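Can you read through this structure? Questions will come right after.
Below, a portion of the complex is reproduced, with chain positions unchanged.
In order of appearance the chains are A and B, and numbering begins at 1 in each one.
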Amino acid sequence: MQIAIEIKTTKKEEIIDITGQVKEIVKKSDIDEGICLVYVPHATCSVIINENYDKAVCEDILATLNKIIPLHDNYKHDKIDNNAAAHIKAAILGPSQSLSVHDGILQLGQWQGIAIAEFDGPRDRKVYINISR
Amino acid sequence: MQIAIEIKTTKKEEIIDITGQVKEIVKKSDIDEGICLVYVPHATCSVIINENYDKAVCEDILATLNKIIPLHDNYKHDKIDNNAAAHIKAAILGPSQSLSVHDGILQLGQWQGIAIAEFDGPRDRKVYINISR
């Protein structure tokens, strides 16, 4: 089973919460115990899991990534397509997160939300959700 | 199947090996071939896989993360809860690791151990272990 959801990002960089959509897909599946994969088929965005209560956490994450991996820094790929920093961030953070499904419920912690981290928007993004028993 | 284990961390930052506990859970399950998920339901700690023989590797990992992501650096979230750096580290490293189960045995390499990386302790932490066929 693979369910795809579509997300329109609106900025160059942003973190967009998709927790509700993933929870709903898990609830509607008939799987009680398993592993849920949340995957983006893109090379300039990532899936992250972190606090989604105080939105300042998302701003701190994006700002810190930009200090570590500046938007422009004599990257070779910038001569081909001006988004090398987005590729580097996506490679380090990775395109997916895996979660536990137990008693039919996605086992997120109290302060954990699932989000798409966009590094080269605005773009139309897809997210694949798979659940394995 | 989800098994939860509990870990009490004792410092602000530390890396605590849980390899033996995860291996034991895999051995006791009746699953010969599959994927094992090791997941923390927390937003200020992570699961890492790396060398657990020379403990200096753990010290080098924590020290390097603190150079890259300083404990305090005008983070916006620090005004709400003084642990923004811990959230950023946890977001970048992620809350889980997935491993192969083959012939009923967790397929760790010779120099690989599984550990909890605490970034905002001391706290009571949970770890969820799931095995999918």
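Convention: a contact is a pair of C-beta atoms (placed from the backbone, for glycine too) under 8 Å apart; a residue touches a chain by one contact, two chains touch by 3 or more.
Predicted model, so just to flag it, every value in this text is computed and none were measured.
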**Message:** Since every chain shares one sequence and 2 appear in place, tell me the total number of copies in the complex.
**Reply:** 3
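Following the convention adopted for this analysis, only the chains that are shown with their structure count from here on.
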**Prompt:** If you average the Cα atoms of chain A and of chain B to get two centres, how far apart are those centres in Å?
**Reply:** 19
**Prompt:** How about chain A: which of its residues touch chain B in the complex?
**Reply:** 33-35, 48-51, 54, 56-57, 59-61, 64-65, 68, 92-94, 97-102, 107-112, 132-133
**Interfacial residue positions of chain B with respect to chain A in the complex** = 1-2, 35, 37, 39-43, 68-69, 73, 75-77, 79-81, 84, 87-88, 90-92, 94-96, 98, 126, 128, 130, 132-133
